[in-house]
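One structure below.
All protein chains but one are shown at their positions in the complex.
Then we have chain A:
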């Protein structure tokens, strides 16, 4: 098996780590495709700890936001042009997305999610391990509050999504969420 290449060839790994840990969080997804070691580093709990140790960790707020009516309007617009009577724009389902606000540097970013974020999704954060949970229920077509549900775990580090398994009896709209370490 070939030797692992250095994080930054020409520098010892501890020095390289001190450099990489200073890169702001919003650039981390772009570091994953560099090579195996960078991909694994950015998602590692030790990396998160190192950033906290050298005081470069950032305070992030995750929001589920309903996007403005642009997407809904264009759908309604097409329908009007075709001459059909259609549902009024405000009955078109809104589109939700996850936004991240960095308190540390005041930057905003919108996260692309693997599937549409369902209606009334909630974010909850687990501090240990740096994970954000996004849970929501997806309505079936034509009804509000239908039976489907979707849950994901977003690993904040590196922006990796994982599907969370939620048993049927726990399906439903999450109206609020809170986490605490007991």
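Everything below uses one rule, namely that a contact is a pair of C-beta atoms (placed from the backbone, for glycine too) under 8 Å apart; a residue touches a chain by one contact, two chains touch by 3 or more; residues count from 1.
Going forward, contacts and distances are computed from a predicted model.
Looking at the choices "SKP1-like protein 1B", "Histidine-containing phosphotransfer protein", "Golgin A7 family, member Ba" or "Nuclear cap binding protein subunit 1", the name in the UniProt record of the chain not drawn here is "SKP1-like protein 1B". Residues touching the missing chain, restricted to chain A, are 5, 8-12, 15, 18-24, 26-27, 29-36, 38-39, 97, 109-114, 158-161 (touch as defined at the top).
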